[in-house]
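Read the structure below first, then the notes.
For this depiction, one protein chain was excluded, whereas all remaining protein chains were kept in their positions.
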Amino acid sequence: MFKKALHFALFLAIISTLAGGALAFVNSLTAPIIAESAIAAEKANLQIIFPTANSFAPMEVKDDESGLIKAAYTAEGVGIAYKVEVLGYAAPITFLIGFADDGKIVGLSILDLKDTQGIGTRVNTPEFIDGVVGKTTSDGIATLSGATVSSGAVVKGIDAAKVHFNELKGIEGGTGGVVIPPIQLGDPIKVFTTTAGAVVSRTVDGDVTTFIASGNGYQVVEGYEGAKANVYEIKINTSTSKVVSVKFVEMNDTKGIGDKIDAEEFWAQFIGLDITNQDSSIDTVSGATYTSQSVVKALRAAIDD
Amino acid sequence: MNRLDNFKAGFIRENPVFALYLGLCSVLAISTSLNNAVGMGAAVIAVLVLSNVIIAAMRKITPDEIRIPVYIVVIATLVKIAELLIQAYATELYVALGVFIPLIVVNCIILGRAEAFASKNTILDSAIDGIGMGLGYTLGLILISVIRQVLSSGVLNFSNPFTQQMIFEVRLIPQNFVIAMFSQPTGAFLTFALIAAGVEYLRTRPAKKAKEVK
Partner (left out) sequence: MSELFTLFLTAVLINNIILSRFLGMCPFMGVSRNTSSAIGMGSAVTFVIVGASLFTYGLYYFVLVPNNLQYMDLITFILVIAAFVQFTEMIIKKFSPVLYKALGIYLPLITTNCAVLFVALENIRQGFDFYEMVVYSFAVPIGFTLILYLFSAIRERLDISDVPKPFKGNAIAMIVAAIMALAFSGLAGLV
């Protein structure tokens, strides 16, 4: 009885070994061909990023928390490139980011970009790429003001690749993250020459009166259907006649453009603004003048109240 | 049953797809284009014939109690070899058929024929049985695929799986009149049901006629 079981086990073992042998043989024949075709699609792009590399191989990416890394390729002896897909303003953006083995970013190749011409497409221009290539995987990368959604998405994607790369290479210290560039302030506008918006509500708390006021921004002025005015919270110290603070309650203008004014430097201009001074003025944010003006309109409404 | 009979049986009377309802999973899932059907059919015929031959060759030395695992090892090895070869030399087909290539292992047709025929017949007979059944499967697959492809996209085309070169392309239904449903699961079930009913009718008709004559 036992002898029979042994016989069976032996038979199966022999069959399995023969099978395994045959498979190993076929595998050795086909594996290089399969590997070659896996990277064939990307080879041209990879060669641009790593001009000195001779051979590429696909690399398995595990532990990608972001889920943005779609593929990775090693350029033998030179570095690693990641194919990343992020969600841009209107459509997914696919790009290749190449890191040299020492952590320096050597190339950024945008493969698929369908965002707004002149705005989102700026990520595929030297304006953006020059700010990426040359940095290391520990440096922060700045987004483009005026194309924050597209560039922010790409930076986030590059960040994900950096995280994986740093962990692979044991580089400590983080990736530097996303750097919001300082906003550029443009022409000043006088507070008292602009048309006023409308006050929605007012609460008094001692010396400080808090207004919720709205000001017509880009969408309303340009007559977009269903456009709404922007709403701000404005605090004014009635005893000193100075503005305490201004901030957004509701931003109804174009995403990525209107919200540019939501920056420290812009709001800081309002702090301490003398509401009795007819010449009071603040600088608008270049590229978001209408929205900047809408703040002033709201402020005007609050002052008039 | 002589060899020719057995071979012919694989086509209608014992058609693995429409009469025996074996191997349905792949038939319904793959049958969206002629390319897929031919590719899958070729793979199945190859695996079926080879496994039948190998198992028939081993039938005298295979212990009866462990025959199923033995068949499984043989079939799985052949399928994996097929998968690797397709992945290397016909990559587009590999992508199109996807997980259904390894699933050939559990295609009831192959294990079924190994058990029912190859384990009891000579190598030559088993090989012919494999070709017959395999062709029956492939023809059934092609039939459904052609119907589904033409109804859902209007075009019938075929390209060389190794070079991706288009061999022919013909538009049979104008774009505006295509019924997209046939590329969906619903269309697959529906097409299969109608053909199966048709085959069933054909199968039982001679028997009915014979009964009437009596």
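Letters A and B mark the chains as written, and numbering starts fresh at 1 in each.
What we mean here is this: a contact is a pair of C-beta atoms (placed from the backbone, for glycine too) under 8 Å apart; a residue touches a chain by one contact, two chains touch by 3 or more.
Predicted model, so just to flag it, every value in this text is computed and none were measured.
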| item | value |
| --- | --- |
| Selected residue (touches chain absent from view) among B:Cys108, B:Ile123, B:Leu156 or B:Val178 | B:Cys108 |
| Chain not shown, touching residues in chain B | 21-22, 24-26, 28-29, 68-69, 72-73, 76-77, 79-80, 83-84, 99, 102-103, 105-108, 111, 181, 184-190, 192-194, 196-198, 200-201, 204 |
| Interface with the undisplayed chain - residues on chain A | 16, 19-20, 23-24, 27, 62 |
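In this text, only the chains that are shown with their structure count from here on.
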| item | value |
| --- | --- |
| Complex contacts: residues of chain A adjacent to chain B | 4, 7-8, 11-12, 15-16, 19, 22-23, 26-27, 29-31, 33-34, 37 |
| For the chain B and chain A complex, residues of the former touching the latter | 62-63, 65-66, 69-70, 73-74, 76-77, 80-81, 84-85, 87-89, 91 |
